[in-house]
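Note that one protein chain is taken out, while the other chains of the complex remain in position.
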Amino acid sequence: MDSATLYVLAAAVLFGIGVHGLIVSAHLMRKLFAINIMGSSIFILLVATATPISGQADPIPQALVLTGIVIAVSATAFGLALMVRMSQETGKATLAVEDEPENDD
Amino acid sequence: MTTEALALIVFLPLLAAAGAVVLPTAWLGLSIRVGLMPLPLLLLIPTLEVLENGAYRIALAGHSAPLGIAWQLDPLSLLMLWLNVGMTLLISLHANCSFRPGQPHAHRFWPLWLLLFAGMNALLLSADLFNIYVTLELVTLTAIGLIALEGKPPALRAAMRYLLLALLASLLYLLGVGLIYGQTGVLDLYLLAERLAPGWLSVTAIALMIVGLLIKAAIFPLHAWLPAAHGNAPGPVSAILSAMVVKVSIYLIWRLWFWGVPEWDLDRAALLLGVLGGMAIVYGSLAALVQQRLKLIIAYSTVAQLGYLLLLFPLASTLAFQAASYHLLSHGMAKAAMFLAAANILRSLGTDRLRHLAGIDQRLPLDVFALALGGVSIMGLPPSGGFLAKWLFLEAAWSARAWSWLILIALGGLLAAAYLFRVLAVVCLHPRRRGNHRHLKRTPDTASLAAMLLAVGAIIAGFTSAPILDLVEAGLPPGLPR
Partner (left out) sequence: MIGLALDLLIIVSLIGLAIQSINAASLFRGILHFVVLGLAMSLAWARLDAPDLAMAEAAIGAGVTGALMMIAYRRLIEIQPDQESSLRPPPSRLAVPIALAAGALVGVIGLAAIQAEPMPALAGTAVLENLGSTGLGNPITGVLLLFRGFDTLLEITVLLAALLSAQAVTRQVDLDQSLTTQDPDTPLVGALLAIVVPLTVLVSVHLLKAGGQETGGAFQAGAVLAACGVLLVLTGRLGASRQYSPLVNTGLLVGLLSFILIGLAPLLWGQPLLALPGLWAIYWIESAMMISIALTLVLLFAGAGSLKRRDHG
C-alpha cells in the first residue's frame, strides 16, 4: 500500500467523522470543527489523488487547496462571529430545533 | 472595448466596495453611485458585441485555458448579467431608503451589497470551474452577512443554518471540481464537452457538483434553510436573494448539464431532477398556503417557483429553454417587487402577520398594488411575464407530449393563485378591513417606487418577449431539439 492510498483512506475516515460530528453536535463551535474536518478531508483527497507530472507534484491541485484553506478560514471566522452574536442574543450557541417556531417575528 | 467594459462591470463594484470601506462616511453615497450607476451603460458595449458576433471570450492575464482562467460571455450569460444589473439597481433604490448613508447599518450594508453584486457578475462571466467556486463563496458569505446584518435572533439563526449548509454544499462542489481536474486535466467548463468521458467517476463528479448547487439553490428536499433566511432578512436582501442569488446556482447546473456534458445520456437523471422540481412546486405552494407571515409566504413561493427551473431538464428543448429563462427573468422581477412591497408594509406596520394586514390597501395603496401586480405574474395570469413563461412551459410540454409535466405546470399555477389570493383576500376583502392603522409609519416614496417599477417590469415582460426569446435561442447549446 503506498502513501497516497493511505491518505485517501484517512480522508474517508475523516470525512465520516466530520459528517457524524455535524449531525450529533449541538454546540455550534463543534459543528464548525466538523465542517472544517470535512474540508480538510476533501483537501487531502484532492492532493493525494493528483498525478505527478514527470516526477514533480502537479502545482494546480496544491494551488487550489491553498485557496480552499484560506476560504475555509474566512468562512470559519465569520461563523464564529455569528455564533458569538447568537449567543449574545439568545444565551445559547446552538441551532436547537425546539426553539425555532417557523412563524416567529 | 468589450474587454474593458466587462472588466469594469466586475471591478467597478469591487472598487466601490473598497471605497465604501476606506473612505469616510461622507463619501459613502459617492462610492455607491460609482459602483452601480455606470453599469447599465457599460453593459451596452458587450451587448452590442454579443448581438453582432456571438459569444465573446477573454483569456485573463493573457493565458488561455487550460493554463489560465477565461471569461465567456454568451447570450445566456448576457441575459443573466442584465438581470443582475437591472435588479440590483432597482433594489438599491429601495435599499437607499432603509440603509440611507448615515443610518445605523448603512456602512455595514453597502460594502457587502457591492461585493455581492461584483461576485455575481464575476460568477456569471467565469468559464472556470474552480473560479466559479471562489465566486460562489464570495456570493454566499456576503449574502449571509447581509441576512444577519440587523442582528435579530431569527435572522441570526437562519444565517447560521444557511452558512453551515452552504459550506457543506461548497465542499461537495469542490470535490467534484477536483475529480474533474483529475479526469480531464482542465478546469475550463467549455473544454469539458470534448474531454470528459462518461465513466462512473466523472458521473459522480458531476453529480457531486450538482448536489452542491441544488443545496445552494434550495431545491426540495434541500430547501429547508431558505424560508427562514429569505423571510427574516432585511427587505432588499430578501429581494436579491430570491431574485438572483438562488438562481445563479441553477444557472450553473444548466451550464454543467447542457454545455459541460451535452453528449451524455442523462435521461433518468433528468427525470429525477424534473420530479424534484415538481415536488418543489407542490410542496412550496402548499407550505405557502399555511404560513401566517407575508414574507414567509413569499419565501415559500420562491421554493415553489424554483421548481419550474428544473423542468428544463426532462423537457430539454428550445422551447423549454426559452420558458425557463423567461421564468427566471419574470419571477425575479415579480418576486423582488413582492419582497420590497412586503418590506414596506412590514416597516409601516411593524409586523407582517397576515391577520394584521386587513385593510392596509387604503393606507399603503402603492405597495399593495405592487404586491398584487407581482402576484399576477407569479400566478401566471395574462398579461404578464409570468403568464408568458408558463405558457411557453405548457407549449414545451405539449410538443414533447409530456402530459404529466403539463398537468403539473397547470397545477402549479392554480396553487400559486390559491396562496396569493389568500393574501389579497385578507388585505382587500377582510370584514375588519376598516382596521385601525393610525400608528402607521409612512413609507418613503422611492421605496414604494422601486417595488412598483419591478412589478410593472414583471407585467411589461409579457409584451416585450420577442427580442429576449430570440436572444435565448441564439445562445442555446448545439443539438437541442426544437
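Chains here go by letter, A and B, matching the order in which they are written, and residues are numbered from 1 within each.
Convention: a residue touches a chain if its C-beta (ideal position, glycine included) is under 8 Å from a C-beta of that chain, and two chains touch if they have at least 3 such contacts.
Just so we're clear, the structure is a prediction, and the values are computed from it rather than from any experiment.
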item	value
For the chain not depicted, the shown chains it touches	A, B
Candidates B:Pro154, B:Gly182, B:Gly231 or B:Pro314 - the one touching the absent chain	B:Gly182
Omitted-chain contact residue, chosen from B:Leu43, B:Leu83 or B:Leu156	B:Leu156
Sites on chain A contacted by the missing partner chain, in the whole complex	1, 3-21, 23-27, 29-30, 32-34, 36-37, 40-45, 47-51, 53, 56-63, 65-67, 69-78, 80-85, 87-88, 91-94, 96-97
On chain B, residues whose C-beta touches the chain left out of the figure	3-4, 7, 11, 14-15, 18, 21-22, 24-25, 58-63, 65-69, 105, 108-109, 111-112, 115, 118-119, 122, 128, 130-131, 134-135, 137-138, 141-142, 144-146, 148-149, 151, 156, 159, 175, 179, 181-187, 199-201, 204
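Rule of thumb we're sticking to: only the chains that are shown with their structure count from here on.
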item	value
Cα-centroid distance, chain A relative to chain B, in whole angstrom	27
Of all residues in chain A, those that touch chain B in their complex	22, 28, 31, 35, 38-39, 42, 45-46, 49-51, 60-61, 64, 67-68, 71, 74-75, 78-79, 82-83, 85-86, 89-90, 95, 100, 102-105
In the complex, chain B residues that touch chain A	130, 134, 137, 141, 144-145, 148, 151-154, 156-157, 159-161, 163-164, 167-168, 170-171, 174-175, 177-178, 181-182, 187, 227-228, 291-293, 296, 351, 353
